[in-house]
Structure formats: structure tokens, C-alpha cells
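A protein chain is absent from this complex, but the other protein chains hold their places.
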């Protein structure tokens, strides 16, 4: 098949300050489905149209942020091949045994030049999306909260995003889709990369401190669902950082908001399909505002400063 | 990159009975952009968000139907590799020189078991989508007609759809996404195949006569655009076959309608993303109605009988 | 205030064949809220954004159809005035005491020339829409089923629709908004009348048999909600008569479908605002198809024949 190698973002593991409050938030407000808890205290969630057992995991910690971001690959052979290429490239890898995370196969873990932990895995139990593979209905009529389609991508902050990009491109076969240049016209402030036909599977912004999370993003189907998400946030007194609005980058519509621990999350909709015969889009520094918030055409201060 | 091999549907060449009337229809009603005409009388069109010079081509003929359906592949090497695999599989291939179609590189042409002509090509001139690759706006504000995003897929009718599927899967690395079974529970009435993460790049229905076209499909962004398309069809007295409605297969929303020559076209929106770790969805014969027209849960007579 | 006299449709009382099955349908599929039952066996419902105690009432009977359709008027004085005008016009009226229907004040009842029973009332207990009148949220996040905004209008079938129109215009201060003419260019096949700024509060079609119901209509907010309604109907195997589509008349979008007793219901969205300085719109016989089903531009056979 044409889709090979790294398929898609598979799980985000996020630190929260209060587990009960966070479970309530991700269950009732976000509308994720809790699928399990492990002995280590991690709580597992999946989104409505995901078939894998989990895609979003939280654990209690003293400070918020991202433990790791995982990508699903085509199969075990791909896992091994990519591990070999990482090592050849000079990146240390670690194997985490199957079952260490619930319903998840062996993972290959490594560090990005920006200090973030990335995982690769080939197997996660297919628990279904509730519709089945035979004569499925078109949707699940009962749900609550924002009810995203899937966990979609993340945006990370750190220093050596050039090193990140090089690694994602050369070792993991990602493609650069969009970039924002700094005043010098040369240095990247930010880059968006894809491993599929999505406009982005991961993105990164140059930042003084390594290992930081800007947001984990959840996909919504329509702009009307984005409005509904904003309404649900307001009803639940969720702190909205920005939106509903559109990004210039990817053309997607968006709301940035904060979970109870201060982790920024996003509900995202749209974004064009990217094929490898397209060129990357470049945003110049004078248009950084439009790149990030297309309607206001200016950054809000939090965009470059508030991370976990 | 993860996307390799065959990328996507690249062009459909369709026969029309009256060229001027058809150009008016595809320009004013469909809102395609005419990008050129060649000495052979072919008229070339592209959709709003396509960068390749053309994706939909019409030529005058005595009877309507599909001349050929072309797929774009990653690069010339892929073109050669796939040609080799086709020959190895026992399929005769023909090379059509670059330039035989406007702004289009060399094509490799072959016949499906159902008698349809399929083409592969690696190069088509990037004429842009009007937004550019630097600081692009989010849309082109001026347009007319239905204004689809892209030519998306086609549905063909013929006898040996099993042979078609085998060839697409084994030689061209397509994946089966959905199928409808006949009363016997074994034979496929219809299959949907992807070469990407789309729910379908080509589909086929078992039919007594070979080489037939059911429809060429154009992508719309939203369900509101589907309504607007139906309104524009009504204003222009376009004959609507079915819709606006939803397909059970792919979950996409749809209108089937006829061009002035009787070729069925579709405006399509949505459809889930398909990843290779998913299983194919199967529809049983008693739910064929819901599979095709999800709201009515029954076929209209034209679905199985009216083709060009 | 500028809104005086008859305000809006206030309640429809509909006969059903099986009460339990119907309660399930109107609760779970339509998503109405049951607000009470009376000793006569009537079950009362309201819609999400209605404040009055009830707007849709069902009762068990041997045949389906419409018992009566009620309009709310501004106040008791209006009720008396309109009663006087009805009697002056030669229409017999009957007073039904307050409390005969749950949480409903005294009603004035009379018969239309087409044999339908119409009621007027000034009082129905305000039970609220769940949001309150102080710092209300923008929506109720929890709901099930189709969840219409309100009971909006009805379409009745009978012989003397000219007499109906005259009575509604001359006695009840309704205004003609749209009409469809028969082949003779003179006789009305159908008329749409408003008592407000809505494109219709009641409509009527000329029919051989008196006292018939074509449909009771429920308002939805958006075209996306219309799609969702159609999906919910399909999931629940509700028989859809037509739609999702658009009416030429009123420009509203629509689904016609049947309740378990065969009563046709509608989910409706949109329709322009009508002000009394506008003229009525006329549809000629040759465009009756477009008037009713704007996309198909032809009637389906059931439109003129299937009533309860």
C-alpha cells in the first residue's frame, strides 16, 4: 500500500496536577472515553472514532507537561527498521516491553534534539469505534462533551528544532509542510511536518527551554462542532486561550484552551491534504501573525510564552 | 515519506456529446477552471485547490463515457517500477509520450480486467492554486458555480471486479476499504479501494457490460457546500439523480447528478480517514440500500442500471 | 408591541396507534421532553427551547391524524376579541375550560371550513427552557435524539382551503406568504400563511377529503442538524418520505418522515423572514415540483396522496 512506515500519532502521555479533576475534565468536557487505568496510576482515553484502545493518557505529577508522544507504525518490521535507522543516525533507542502501557505492544523510545521523548509502536488493541466492521451506522448517536474524532497531532517547543526536523525527515520519512521564518529570513521559528496526507502530524516552535508542550490537538469534524466545543468550554468555565478562529498555517480552524493543569489543548478542524508532490509553504516573519491566527493577523502574547 | 507509490487520482478523461454545452456546464455550473485545449479537441480543467495543470478533461464523441482514469505516482522511478510489476503480472502496458496531454509527462497505460483504461503518470505542471507557497491566504474569494476542491475518485462498472481488485491490491498497492456482498454472502457486488488515507480513490460495481462509468466524483469541503451545490444544480436545471444524502459506505455526503451528456457526476464531502491497520468494512446484501443511500436505506433503480 | 394578536403555533394534538411505542419514538428519536400525562391518557411533550409546558401532545386512537392545532395569543383580552370576531364572521366557537389540558388556560375552539379543529389559548405555564432568565448559558449540553428547537407549524389537507384562507386572513389577521396555483392559473393548490415574521405558521393543500394532516413540523437550527436528524432517523429505522432537501416555498430545508403510526412529521430549518410590506410569492403549476422539492423539481407521489 501507499501508506507505509510511520502511520500517525498514536498516543500522547500528559502530566496533570489533580487526577480526579482531570479525569472529570477529559471525560465530561472533552468527551473522551476512559478505557482503562494501570497500576502506575495512568488513566487511558480514546476518542469517538478511534479503534485503538487508547490515544490520550494522563498521569499525576508535580508539574504539567508532556511525558511522551507516540507514533503508530505499520508493523513490527517497520518498528525494527526504524530503530535501526535511528541508531545508525546516532540516536540512542530504548525498547519498552509490550504491556507496559495497557493494550499496547512493544515501544521504541528515543529523545529528540529538543529533549522530548518520542515513542514508536506497531500494536495497540483494536477495541473498535462502536460501529463495527459490518453494516456500520454512520455515527454513534449518544455522546457527551466535545467528543473529538481523534487525537490528531501535537506542537512542541524546544531549542534545536532544526535537529528535530532533520531527524524526522531523514530517519522517519516525515515531510516538511509549512514553516515560519524568523526576521533573518533564514532561521525557522516553527515547522510543521507530516507522515501522511495530513497537513501536520507534529509541529515544533523554537524556544529557549527544551522539552516543552504547546498543545495536544484533537480533531473535530466541522466548524459547527468547533462552535459547539467553544460553547461547552464556556458552560464548563474552561479557560479559552484563543478562538474559535482559523490558522493561516494548514488553514485549519481552531480553539486553544487549557486543561485544569494548565496544559494547552486544541480542538482542530480542517486543514488541506498534503501530497509529496507539493512544496512546503513558507511564512515570512512579518506575516507570523496571520500564519498563526489568520483572522486577527497578530499573535497573542501567550502563543510564544505559555507552555508546560 | 510515508506516502509512496500511487499518490492519488490525477485525471479523468470523459466523453461528451456537445463540447460547447459541456464546457459551459463544467465552467459555469461546476465552476471548474478551464486551463487549456489541445489540437485533438480535448478541453482541460482543474479544480480550485488543485495545483496540477489539469484533472478533468472532456472530448467530443458519439457516446458519453470514460476514456480513461489516470493516477499520479510519486516520481518517474515509481512509474517504471509499477510498469515492471504490471508486466510481470501479465498486463500489457503502453507508454504515451510526455506532452500528448497538455502539461503532462509520460503516461503508462493499461487495461483493467473490466476493460477500463487506466493511466499512471509522474509529472503534471504545477500551475498553482492561486494562493502561492508564501504567506498564502486561506481561500480564493472569487469563484463561480459549485467550485469543488478537487477531482476525488471514480466509480466504474464492469464484469471482473475481482480481477480488478486483485490487480489494484497486488500490483499497485491499493487497499480494500469497503465492500458490498451479493445475496450469496461471498461474491462482491462492489468494492472501494484506496491508495492513500482516503476512504476511496477508486470504486467498482459488478455489471453485465464492461468499461462503463458510474460517476466521477468531485470533493466539496462541507455539508453546507453540498446544499449550495444542489441549489446551483436546481437553478441550472441540472438533473439530480439522488441527494443531498449520505452514503453508508465511507459515511460521505453526496449528490449524484448528470452532466449534459448523461455522464453521472458526484459532489462528495467527508468520508473517514483509512489507515492500513484498519479492517475492510463489509455490507451484507440485505443492507445494500443503507450502504449506498444511508438515509433512505434503499437503492434507487438508476443506481444499478444507468451508466455511460 | 409590534407582535400582537395570534403569536404562534402553541400545540398540536396528534392521534397515535400505540402509545408506548410513540412515547419512545418522540422521546428517544425526536428527543422531545415528556412533561406530563393526564387522566385522559394524553402524553405531553415540549421541545428544547420552548418555555411553555407543552407543544406536542399524543393520544391513543384507532386511526392516526390530527385532533387539533392550537395557537397561542397575546393575552386573555385577545382571546375574547378573536372569539367575538369569529362569531361575528359566523363561526361557532366553544370554550374549553382551563386545566382540561395540562398547564393550559382556557381555550377557544372552532372548526375550519376544511373540518380541522383549531384552538386559541392565552396561557400555558412557563416551565422554562432549562437556561433561566438570568445569566443563561447558550445551550443545554445534554440532550438525546433529534432535539428540535420548537414545534413550528403544520400542513393540513382539506377541501375548502379558500374558506380557510379567508378566515385566517380576515378574522385572525394572518397574511398570505406563498401559494401554488393549479393548472387553471387561478385556483390555489396550496397556501402558506403567517401570523408572525415566519415564512409560515400554517399551510394547507386542497384535497378531496377534509380534516387531514400532512405533517407537523419541528424547527432545527442548522442544515448540519438536518443531516444529523436524517442520520438518527436511519439509525432508528424511521421511514423517511423525502429529504434532506430544500423547499422552494419558504426556501427552508427539510426532511419528511413518518412516526410509528404513519403520521408524517417534518424537521425544518431556515425559511426567510416575512414582513407585511412584502408581497405573496406565487408558484405556477408547471413549477409545483420545484415549489415543494427544490432540488428534484418534481413531486414524489406521496406528497399529494399520503395523509392521516
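The chains carry the letters A, B and C, assigned in the order they are written, with residues numbered from 1 in each.
Throughout what follows, contacts are C-beta pairs under 8 Å (C-beta built on N, C-alpha and C of every residue); 3 or more make two chains touch, one makes a residue touch a chain.
Source: prediction; values computed, not measured.
For the chain left out of this panel, the touching residue among C:195, C:216, C:238 or C:307 is C:195. Touch with the chain omitted from the figure is made, among C:15, C:107 or C:246, by C:246.
Here the missing chain is touched by one residue of A:233, A:292 or A:307, and it is A:233. Contact between subunit C and the absent chain runs through residues 1-8, 49, 51, 72, 74, 126, 133-136, 138-139, 173-175, 195-198, 221-223, 246, 248, 251, 270, 272, 275-284, 287, 290-291, 294. One chain of the complex is left out; on subunit A, the residues touching it are 223-224, 227, 230-231, 233-234, 237, 240, 243-246, 253, 255, 290, 294-297.
Listed for subunit B, the residues touching the missing chain in the whole complex are 137-139, 141-142, 144-145, 222, 224, 228, 231-232, 234-235.
Simple rule for what comes next: only the chains that are shown with their structure count from here on.
The chain with its Cα centre farthest from the Cα centre of subunit C is A. Taking the mean of the C-alpha atoms as each chain's centre, subunit A and subunit B sit 32 Å apart. Taking each chain's centre as the mean of its C-alpha atoms, subunit A lies 48 Å from subunit C. Centre-to-centre separation between subunit B and subunit C, using Cα means, comes to 43 Å. Under the contact definition stated at the top, the residues of subunit A that touch 2 or more other chains are 138-139, 222.
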